[in-house]
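Note that one protein chain is taken out, while the other chains of the complex remain in position.
Moving on to subunit A:
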Amino acid sequence: MSQFNEARATVSEAASRPAIRIDGLNKWYGAHHVLRDVSLTIAEKEIMVVCGPSGSGKSTLIRCLNHLEEYQEGAIAVFGHELQRDQKTEKFIHQTMGMVFQNFNLFPHLTVLENCTLGLTWLRKKPEAEAREIAMTLLERVGIAQLANRFPGQLSGGQQQRVAISRSLAMDPKIMLFDEPTSALDPEMVKEVLDVMVNLAQTGMTMVCVTHEMQFARQVADRVVFMEDGEIVEVGPPEQVLLNPQWDRTKAFLDHIL
């Protein structure tokens, strides 16, 4: 593992251009203040793990990044591109960022393969054969090429989540957002999904992962963010935040889940 982290370290130093810069982000649901002055910079090729108790605003934060949620104050810039609410920005966001959800959100009426080729044929206008080839390569990479013609409902949770990852990757994003990708899975399936994510990390993808898999965080994360009540309590390398937290709240949380 140390070898892996060394390789990663050189990657993140060579490319420290910010992929995402969040500046004083504030969000309310009605009067409920769910994100409070969140500021964070994520470098290109960095792997950021976000953790924190339920309801602390982790999902809201990463959903703000790709405009699934609106926010009232603050600014987000992706690769230096200030995000606005206009068509051009939306298009840019969706081309740059892929997202994997807690409950997969595969399209149940399409086969695994069609799930992956949909964006390629309808948005990237690739010919069918080429789209199929790209999708099959990705499905092979996550180890489910043999299930390409099944429907999502015929797959286990772990397999579905791997399809969801391939579906996002097919669009060739620069940044991948993961919102608790393993929380809805049986323990035996968590590993197969994490393995795919570890592989992805090694390819130099910029990743923001909301997850409680501390083993994963220690193994691949460059930095870990701990959130509580909509605020970032602690940011730092995994050894520091996970093994040597500065705040009582972080320590209480970690004691709870480890």
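Note that in this section a residue touches a chain if its C-beta (ideal position, glycine included) is under 8 Å from a C-beta of that chain, and two chains touch if they have at least 3 such contacts; residues count from 1.
Methods note: contacts and distances are computed from a predicted model.
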Protein name, per the UniProt record, of whichever chain is missing from view ("Ferredoxin", "Mycofactocin radical SAM maturase", "Sarcosine oxidase subunit delta" or "Polar amino acid ABC transporter permease"): "Polar amino acid ABC transporter permease"
Touch with the omitted chain, as defined above, among A:N26, A:T41, A:Q95 or A:T137: A:Q95
Residue among A:T41, A:T89 or A:N103 that touches the chain left out of view: A:N103
Chain not shown: contacting residue from A:G119, A:P181, A:G230 or A:P245: A:G119
Those residues of subunit A which, in the complete complex, touch the missing chain: 66, 68, 91, 94-95, 97-99, 101, 103, 105-109, 118-119, 122-123, 127, 151, 153-154, 164, 167-168, 171
